[in-house]
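The complex appears here without one of its protein chains, the remainder shown in place.
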Amino acid sequence: MKAPKWQRYRNNLKQDAGKNGQVLACTFVNDNWLALVKLNDKNVLLQAVKETAVLAIGDCVKLVLRKGEKVAPENPLQYRLKVEKI
Amino acid sequence: MCMAGITAYSVYIPVNGRSADEDSFTMVVAAIDKLNDLPDVEAVYFGSESHPYKIKSTAAMVADWFNWGPKVMAADLEFACKSGTTALQMMMGMVDSDMVANGLIVGADVAQARAGDALAKTVGSGAAAFFIGKENVIADLVATVSFCTDTADFWRHQDEEAPRHAGRFTGEPGYFRHTIGAFEELQKKTGFKTEEIDYFVFHQPNATFSGRVAHKLGIDLAKIEAASVFDKMGNAYSATVLVALAQVLDVAQAGAKIVMVSYGSGAGADAFLIECK
Partner (left out) sequence: MIYIKDTYATKTGELWDCGLSDLLKEVIANIDTSQVDAVYVGNMLGGVLNEQLNLGAKVATIIGRNLPVVRVEAACASGGVAVNQAWQALKAGFYSNVLVIGVEKMTDFSNEEVARALAMAADNTTEFNNGVTFPALHALVAQAYLNKYNLAPAVLDAVSVRSHQKAFADDKAQFHKKITEDDVRASAMVTSPLKLYHCSPISDGAAAIVLSTEQTDLELAASVTLASREFALADRSDLTSFAVVQEAVAKLDLSELEIVEVHDCFVIAEIIALEDLGIMRKGQGWQEPEHVKVNVRGGLKAGGHAIGATGVKQMVTLAEEMRTHQYQLGLAHNVGGVGAQVALNLIKKR
């Protein structure tokens, strides 16, 4: 991802940081939990923080800022929101 | 006497050790997120030995994340474990001179040690954030002084992933010489008497150094208790001494006097006289 696109993506992160939600569905894939989360105003699809052992439908979570994974060689180190069990 | 003071503070220590997706930036955000009503910050100085980028300011990222810019000063600092307190010294000057009304200083680090090194047993991670200003001060930053030499007790070259250290050499010529040196300079500058001070906060790179330097300085060991953090968090480098200060501020009553002396390898120590309001 080139820098300007990353800049736009990160500006969106600030708006949702700190919100709480509930897990609608989740799956463990490529060493990460991935969760579809219901917030007050919308749903979001996010990874869980790295050391999450187990996630289940109905778990309460909050959105926190974390370091992202590189998804392709050309992506820079990036930050994204992840879900953390409350 | 400096007119700047601490107006708010917060710390973040990862509960079960650092998660693989945390770094010094995300930990500072986590610390500051605990506070309500953030002041209008005009300068951010970020002290760390583990900035996410070699070139790209972590301080600027923090300022941007909390929407304090674009009219904001920002810079990253490094001086081993004392980079956070050095940031504090600089901010004292900025605020005292009215160059800025409110500033943020941060000491934050993720653990770094060579695999298999003895150091790996003592390292931890954490972040401490202090807001500095002249209004609504909870503790006055009365005075500060440093003691600094070129001493190779702990270093990491640009191209290396993990730091090296000089074993026992980090003791006498490193930690003790500089901590005691800064303590004595502060005493000369401000005239404080050891018995008048209620709390002493020393850097804690391991379980014993803080106690040993207190003993050498003739300090009542009960007065370093409140600042004891090593057992809880290990040595989180730039965060350690500031987390210890936060812990003391949590319990100190109005009028309490605190002397804090940080230590950074390479080497230097920053000493502060702080009075709680």
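Assorted remarks:
The letters A and B name the chains in turn, as written, and every chain counts its residues from 1.
Everything that follows uses one rule, which is that contacts are C-beta pairs under 8 Å (C-beta built on N, C-alpha and C of every residue); 3 or more make two chains touch, one makes a residue touch a chain.
What you are looking at is a predicted structure, and each value in this text was computed from that prediction instead of being measured.
Just so you know, the chain we are not showing touches A across the whole complex. Touch with the hidden chain on the side of chain A covers residues 1, 9, 24-30, 32, 34, 36, 42-47, 57, 68-69, 71-72, 80.
Criterion: only the chains that are shown with their structure count from here on.
Chain A and chain B have CA centres that are 31 Å apart. Within the complex, the chain B residues that touch chain A are 16, 19-23, 25-26, 29-30, 33, 52-53, 65, 67. Across the complex, chain B is touched by residues 14, 17-18, 49-51, 64-69, 77, 79, 82 of chain A.
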